[in-house]
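With one protein chain removed, the remaining protein chains of the complex are shown where they sit.
Letters A and B mark the chains as written, and numbering starts fresh at 1 in each.
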Amino acid sequence: MDKMSEEVKPESLSLCPLGTAAAPEPELLCIFGTGDLGRSLGLRLLQAGYRVVMSHVAAAQSAPLVLMCIQRDHYDFLETLAPQLKGKVLVDVSNNIKKNMYPEANAEYLQRLIPAAKVVKAFNTLSAWALQNGPSDANRQVFLCGDSKEAKQAVADMATKLGFTVLDRGSLSVARELEDFPLQLFPEWRLPLRVAVGLTAFFFFYVVLRDVIYAYVVQGKDISFRIMVSLANKVFPIVSLIMLALCYLPGVVAAFFQLYRGTKYKRFPNWLDRWMLCRKQLGLLALGFAFLHVMYTLIIPIRYYVRYRIAARTISDIRENRTSEFDSTSAWRTDSYYSVGILGFATYLLLGITSLPSVSNALSWREFNFIQSKLGYLTLLLCTLHTYLYGWNRFLYPSSYKWYTPSAYQLCLVLPSAVLVLKLLLLLPWVDRSLTRIRQGWERKTDPEEASTGLLLT
Amino acid sequence: MDKMSEEVKPESLSLCPLGTAAAPEPELLCIFGTGDLGRSLGLRLLQAGYRVVMSHVAAAQSAPLVLMCIQRDHYDFLETLAPQLKGKVLVDVSNNIKKNMYPEANAEYLQRLIPAAKVVKAFNTLSAWALQNGPSDANRQVFLCGDSKEAKQAVADMATKLGFTVLDRGSLSVARELEDFPLQLFPEWRLPLRVAVGLTAFFFFYVVLRDVIYAYVVQGKDISFRIMVSLANKVFPIVSLIMLALCYLPGVVAAFFQLYRGTKYKRFPNWLDRWMLCRKQLGLLALGFAFLHVMYTLIIPIRYYVRYRIAARTISDIRENRTSEFDSTSAWRTDSYYSVGILGFATYLLLGITSLPSVSNALSWREFNFIQSKLGYLTLLLCTLHTYLYGWNRFLYPSSYKWYTPSAYQLCLVLPSAVLVLKLLLLLPWVDRSLTRIRQGWERKTDPEEASTGLLLT
Partner (left out) sequence: MDKMSEEVKPESLSLCPLGTAAAPEPELLCIFGTGDLGRSLGLRLLQAGYRVVMSHVAAAQSAPLVLMCIQRDHYDFLETLAPQLKGKVLVDVSNNIKKNMYPEANAEYLQRLIPAAKVVKAFNTLSAWALQNGPSDANRQVFLCGDSKEAKQAVADMATKLGFTVLDRGSLSVARELEDFPLQLFPEWRLPLRVAVGLTAFFFFYVVLRDVIYAYVVQGKDISFRIMVSLANKVFPIVSLIMLALCYLPGVVAAFFQLYRGTKYKRFPNWLDRWMLCRKQLGLLALGFAFLHVMYTLIIPIRYYVRYRIAARTISDIRENRTSEFDSTSAWRTDSYYSVGILGFATYLLLGITSLPSVSNALSWREFNFIQSKLGYLTLLLCTLHTYLYGWNRFLYPSSYKWYTPSAYQLCLVLPSAVLVLKLLLLLPWVDRSLTRIRQGWERKTDPEEASTGLLLT
């Protein structure tokens, strides 16, 4: 949008929508800058029935609204036009290539250069394509901000006429935020994604070592083909469960902080704040891994390897005239294991669905809290139970500890079990009572001076 | 938010945002009440660049906007401040602990106490956490209402500055609704949830009786392990199908009411109205049960019990030198059964997706109606057909009627079949014609007096 070099040509170029001879005089707009964006916008406004002037000299005489489609670097020349632009609505649509390039927002800079104009920041969050072709998926909302209500109304009218939905974000001081918006690329997903990649890599190497390499070194067998599905299907549920636990751990830690400090008015350490703010992303990534686990599990019976093994087993049973007894305990255990897993996945999905913006907007805060907290812990409980049922009594057999290492599923149970135990502690009647009082604003008075300055300085 | 006891301290406490020496004078706000909420909000407003005064005496001289962070019980003392508060914007953020505690809304009570002020109800639907930390999932929208447009605009500006999205809900008479909003916990889900729990319990005991207890009593076999998956997977689809039928039954009943009465202007009985209003929730719960049914079905082949039985069957076939013939009819029937089930689940999912708020908002009313009605009946038809194909000719065998009771799947077919037959009746040309006329406003004139009073009194 602002990468292209553009010259502001002095010649005025007045464009009129076609076939408007009989209609009443359409509104006149002025566009500064004949670069990519200026031309896109000009075309679109012509189609919407406006008259458009593309020059900065003509603007002074005619149009009450000027679209500034030039780069910030060329703003300084506008200072000479300040008298002509007095009282005009100037729409700043510019963006920067990276964050914090300049000490102040482009729109605020423009306002400073021409104090007598009414600057409105708008349209900069849209793609040039959307400006030319009208609203589409991520290009439906026009955010605007500015200090003049009338100016904002004028721009809002233009935007609705072009088919967009307008969201007024407040005064011009918000411009910086709007200018940063198009630059962001999932900032709140970075930390959770790194955690997910790290955990996946670690557990992948761990199971490759314990399964494939161990079998090759100790038993001389090549079972590397198991990497694609069997091992992947060990790693995915492990990462999913750990990340789900990581999603609920900060809440528990925060509660202990509050209990220890005896107040809720002290800010949490920074790392805890950052952690709390990415819980939703942690949870959604965990759901993604759970989904992969479900899919990898469901294709088990159509795998060549599985079919081969089952047939081989049946054949050897017959040849060696072996009869295996039906084991009712095994049936109970495995069926419970699957059942608990399915229920856990169902509540997991529910958590994911209620975090869709439109669903969470329709919930009251109490409802959202109920789902994310109660249902969240239920999910964690079910998934942890699912893993315990998977392990069952496997931990008793020495053969589980290849090269003296615990199984991957045992490792992954540590964190969720800890979170559940800590949460249980918090639910003990007297702990719960203290915590509720603290969260309602009560403070343990150790030193009144400290408490009151806490409010002022934090 | 209002559970804590708080005293309104008389000493004035003026707070200024840090590092604003050079900046222009920030706006001044006043907060009444130094409890939890008052302090949270004060901190947040300081961070947003406002100057904040925390006292009721100071307010009279200085701030044009006063945030009332005190409990309704303490409102009466405000009457003495009425002269100083004249013309001020008073923001009522209070909530109650339960519904209908007081004859009038808190905000209306406040307005009555200080008639010369401009009361705006706002922020009460947010959690204290959101007020301190800014918008998050269920805490993005600030609902506000009030009788003065300027006052609402001032509060809306403040809210947008804090990063929230503002929704103006109208005049102060809406305050009661806003005050009830944070108290609700899925009110429209209660009836459907009770129906679901009731049906699940009934059918669970029914299949336990006919399967597990019958086998134990009559055949002396313990097959209780089947409860976890096999029986659950009988109950889930049954409850799902019945609830789907319950979702479409009220519409059919309503149509017959209209046909019988010959008008659409008479109100339906209350029970029918309530039923109609929870169709969406019934449908979504039914979808949840269908999802569980799908998951429980897909894990069938990896179950220990199933693998054991298949292997045992193969082994006994060989040992007894039995040869089973491939039955093309069975192949057709079971494949059709699965196929119809999958298609039914797919249309079911589509119904669920289109009921997401953001999707249904993007549809025209005609489109939404098309999906929910046409696609809904198609889903009901496919799922009913799926169940008939499951049953096939099983109803012919006496062994299906253990203890002279019908199978659970036979019981569950009654309602959906009835709904489909009734719907077919409504689609008969002359019935359809009458109904369409009635729905377009035509009335069968039996007694004109009655008809017109009907309009006035219902």
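In this text, a residue touches a chain if its C-beta (ideal position, glycine included) is under 8 Å from a C-beta of that chain, and two chains touch if they have at least 3 such contacts.
Since the structure is predicted, the reported quantities are computational estimates derived from the model, not experimental observations.
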Sole touch to the unshown chain from B:102, B:271, B:332 or B:401: residue B:332
Using the touch definition from the top, which of B:193, B:259 or B:363 touches the missing chain? B:363
Given A:101, A:311 or A:428, the correct residue touching the omitted chain is A:311
By the contact criterion defined above, which parts of chain A meet the unshown chain? Give residue numbers in ascending order. 3-4, 6, 15, 35-36, 39, 43, 49, 125-127, 130, 137-141, 157, 160-161, 165, 181-186, 222, 225, 228-229, 232, 288, 291-292, 295-296, 298-299, 301-305, 307-308, 311-312, 314-315, 318-319, 356-359, 361
Can you name the residues of chain B that touch the chain not displayed here? 167-171, 173-174, 265, 280, 294, 297-298, 300-301, 310, 313-314, 317-318, 324, 326-328, 330-332, 334-336, 338-339, 342-343, 345-346, 349, 355-370, 372, 440-442, 455-456, 458
